[in-house]
Each structure stands twice: as structure tokens, then as C-alpha cells.
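Notes follow the structure.
Removed from the display is one protein chain of the complex; every other protein chain stays in position.
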Amino acid sequence: MDFYIGLLQVIGVHTLLGLSAWCILHTGQVSLAQGGFFAIGAYTAGMLTAMAGWSLGPSLFIAALIASLIAIAIGFPALRVKGLMLVVATTAFAEIVRLVFFNLKWQVQTPNGPIGPDGGLGFGGIRYFPANAWSGLEILTLIWCLVAGVMSVLWLLDRSRIGTLWRAVGEDEVAAQSAGINLTAAKVSAFGIGGAIAGLAGGIFSHNTTHIEHGNFTILLATFAIAYPIIGGLKSLLGTLIAVIFIQGFLIEGLRFLGDWRSLLFGAMILAIMLIRPTGLLSAPLRLPLFNSKKNAPIGNAKTGAHHA
Amino acid sequence: MLKVENLARYFGGIKAVDGIDFDIRRGEILGLIGPNGSGKSTTVNLIAGLYAPTTGRVIFEGQDIQKLLPHERANLGIARTFQNIRLFGQLSVWQNLWAARVVRETGWSGLKQRWFSTATQGKLETEAYLEFCGLEHKRDQLAANLAFGEQRRLELARAAISGAPLLLLDEPAAGMNSEEIDDLDQRIRKLRDQGKTILLIEHHMELVMGVCDRVVVLNFGRKIAEGKPEEVQQDAQVQAAYLGSDSDDAFMQAALQA
Partner (left out) sequence: MAWIDFLDLVQSLMDGVMFGATYALIGIGFTLIFGVMHKINLSYAAASVGAAYLSLLIVSVAPTPLVYLLAAVCGGLLGALIYFVCFKFLPLNQALATLMSTVGMLLVLEEAIVHATAGMPQNYPALFADKVFNLGPFIVRGDLLFVFGLGCAVMVGLKFMLEKTRLGLATRAVAQQPIAAQICGMSVDQTNASTFVIAGLLGGTAGAMTGAAIGVLSPLLTLPLTVKGLVVTVIGGLGSIPGAILAGLIVGGAESLFQFVRGVSERDIYVMLMLFVFLVFRPNGLFAAPGGRD
């Protein structure tokens, strides 16, 4: 039973991560920085509760806020570039964050011994949950309430004017700016909101696992973050959730049946999904690109699929 | 309303636009014509802000708009359509119009907005423009799935709904049959009756001569003629540019002296 609670907790945290990537992917930007914001949230929230004795609510809030502010700060220069360069810029940012935490040593003395990030050894002793006697089920409820909350906010956003403008920017930047949409504002706001969500997810993560270290926050995590919305289908929030369940369930449950080979098959599975359903699991009707690509390959712009005369 | 002064744009060695001057008067429909490669689309891109000029200025309502980004120019009052249609393909017809409309009263792309007050006004206008382009029955269809003519109409409506007083139409009739061109003629007149000023770039001579008040002719990035449609039609240099002339020398002379 505990195992399943743990699995559901992980799925919840990863769903938040996927939702944060969903925001920025909506404006057409591919960002591998979510892992970095996740890390910032994780360390910040951990430091606030374990080292400064704050309670969980404010810590999570501040963690999300700081992650969001940093996202906005680096969003301005980073979002001036597009495509591959943005991928690299965000990758570089995420690596910088990881390396900074790898080198960060800052401990305070508590009655239980020194607590704080200890460079490569990580940051242990984030014991807010056990210290306050939260049960696994209560943690699970918290996580999923947050997931539901974030999803509702994003759903409302998507249906609002902001969502339409975000999508317009994602569809065709030239047309969007000619229609009067401020590209930078749209992209940076999506980035900032995504950063806040990732920071929140990170804060929960660090409390759930009680010990974090730089190796938790590699580029691979960021890749997972964007994998969820892409595989789930960008139009649908629910798709992201399903993708997380599918992927994490496979990875963790699959350990039982496939043993060591699960990671290999995992990569192959992603490949297969992309080949069969390039627009994601929860989107347009089934169409096998293997048979369609020659006939239907649209002529013209790769990003928008628009027709060029 | 809009003045172009000594505008030039070079791409490496290519002088796409080589020092042109003209102005667009309020309420008029000005045609911009010229053979292929004469710099018409580049001029539109320069006015819209997608390219920065190598030299020269663009002055809109008395203000030099050099430093303004494309979206700022759109908000200031210059809207445009594209030669190769650029719609928001995965958005519905309604959403395409709504996006362009909604931007008018929101700052920062939606984050600063009056949440309740003007939504209904915007929706009414969107409905009106849906009717304008005749697509009410297709309002929820994805823009990418529309027929070519419908896409053109939608793009025109999207430019119009922005409320901009100046519309730059970049070859809106390209690929249309004569019925559709008549339809386009009617729409352009309707827009002018609503008080808009229009710069029309076109190849279809009947459309240009029929609907434009004045015409500017470009060739090799330079202005070679300007005036009423009938005057321009008679101009020897214009004829030489389009049709060639008796001797090649005369043709080159005409182009170089423009």
C-alpha cells in the first residue's frame, strides 16, 4: 500500500513539472530550464523549513515566487532567441543551477546537528513532514490538491484572453506581432508562470524525499518535463497528466517485469509513441505517419505548417 | 497620414528598396505596383516594422516610428495582411479574430486587463467581423482547414478588427479567380467607407485601377511614377517597366533615371 502511495506522490509531483513545461510550450518555446526552477524551489523551500523553521505553506509560496522571479529575470535575455538556441540557453541555465547547488555549502547549527546544503553531498534532513507527523496519505492529498488547483488555474488561463494570445504566439510569431501582440510579454509571462509551478513542485519534492542533491536535477529531468506535455498532447492539460501516469507508471512498475531493461525500453517507447502519434496521445484522430508522410507532408514552414505560395 | 522619406533597404549587395518617397493620405486607397522584385513587399515590411531601414524614415501621423517594434506599430494603428497567408492555423476562426481584437485593450498581452468591462463589446465586434468575412457558420473551424479564399477573407478581417486606421494589404488577390477579386473589391470599398486608409500592393491591374484613388509605381527599388491610375497607365516608363520597350537602352535609361 505504501508503495502505491509513494508512486502516486511521485506522479503528482511530476505532473506539476509537466504542467510547468506546458505553459512555456504553449507559446511555442522549447525550454529545458524547468529542472532548474524545480531545483531552486526544492532548495529554497527546504532551506526555509529546515534551517529557518518556517512552516510549509509560506515556504512553498516563497519557493514558487523566487523560482518565478528568476524565470522572469533570465526570460528576458533568453527569450530573445528562438528554437535550438533557446534550447541550449535553457539547458545552460539548468546546468548552471545544478552546478551552483553542487558547490553550495551553507549549514546552520540546530539541536540535531548541522543542517543545510553540503555541496556534493546534497541537502538532507528536510524533515518537516515526519517532524509534524504527516502521514503518507495526508502528503498525497496535499500533492493532489495542488495538482488540481494548478490544473484549474491553467485551464481557466487557457480559455481566457491570455490563453488565446499565448497560443497565437505559439502558432505564428510574425502574424502575432503584426496583430499587435507583444511577443516578449507573452513569452516571459508564460515562462514566469511555468517557473512558479516548477518551483512549487520542487518544494514539495524536497519535502517528500527529505534529501536532495544535485544529481536529482539533471538535464534528463528537464527532458522528462517537456516530454509529458508533448507526449500527452499540447492541447490538453489532461493529456499531460495521462502521460505522466503512463511514463512514471511504466518506469516504476515496469521494474518488476522488465528489470534492468526498462530504461532501454522506455527510450524505445518514447520513439514509438512519437512515430505513431506525433501530436501526442490525446489529440487528433489516429493517423499513422508512416503511411501518410509522403503524401501529406506539407510544403513550407516547418513550425507552422502554413502554406507558402 | 503616413510618409515615407528616402527609404532604403539593402540586403548585402541587393538594393531591394533604393530611396523612395511617397505619402499616403488619410482615407485614400493607394496602390503600390511594380514588376516582381521591385521592392513592394520589402516596403510593406519596412512600414510594418519587420525590417529596419538601411536609410530613410517612416513617419506615421507626424511621428517617426523608427524605434517602434512591429506590435507597437500595430497598436499605434498600422495593420497588415501577408502575401503568404499567416493565420493562426490551430486556432479557430473566431479565435483568430478574437486574438487580434482582444489585444486592443490589454496591456502586456493579457496580463493587465479590465476583466469584466469590455469583454462584451469585444465579442460584439468579433461577431460583426465574422459576418464581414462571411464565416459565421465556420466560426469554430480551425483556420488551417479553411479554403484558400476563406483564409484570405479571414486574414483581411483580422487586420480590420484591430481597429487600425491604416491597413497594408500585401497582394491580397494573389491566387484568386475573378469572382473572388470582385468580392475583394467590394470588401476593400466597405473598409474605406468605414473610414480606413488602405495601401494596396497588387499585381492584378483591374483591381488596382478599379479601386485605387492613386497609384505609386516601383521598379528596381525606386519610384518611377505616381498619380491617378489613368495617368500612371499612360506613363511611358511604367509601360517600359512592365512590357519592355523598343530598345533595351531606353528601358535601362528609364530605370536608372527614376
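Order as written gives the chain letters A and B; numbering starts at 1 within each chain.
The working rule: contacts are C-beta pairs under 8 Å (C-beta built on N, C-alpha and C of every residue); 3 or more make two chains touch, one makes a residue touch a chain.
From a predicted model like this one, the values you see are computed outputs, not experimental measurements.
Participant: By the contact definition given up top, give the residues of chain A that touch the hidden chain.
Facilitator: Within chain A, the residues touching the omitted chain are 25, 30, 77-78, 80-81, 83-85, 87-89, 91-93, 95-96, 99-100, 102-103, 120, 218-220, 223, 226-227, 230-231, 234, 260-261, 263-264, 266-272, 274-275, 278-279, 289-290, 292-293, 296-299, 301-305.
The rule is short, and it goes like this: only the chains that are shown with their structure count from here on.
Participant: Under the stated contact criterion, what part of chain B meets chain A in this complex?
Facilitator: Listed in rising order, the residues of chain B that touch chain A are 48, 50, 69-71, 74-75, 79-80, 82-91, 95-96, 98-100, 102-104, 106, 108-111, 113, 144, 158-159, 162, 174-175.
Participant: Quick check on the complex: what are the chain A residues that touch chain B?
Facilitator: Against chain B, chain A makes touches at 160-162, 164-169, 171-172, 174-183, 185-186, 189, 235, 304-309.
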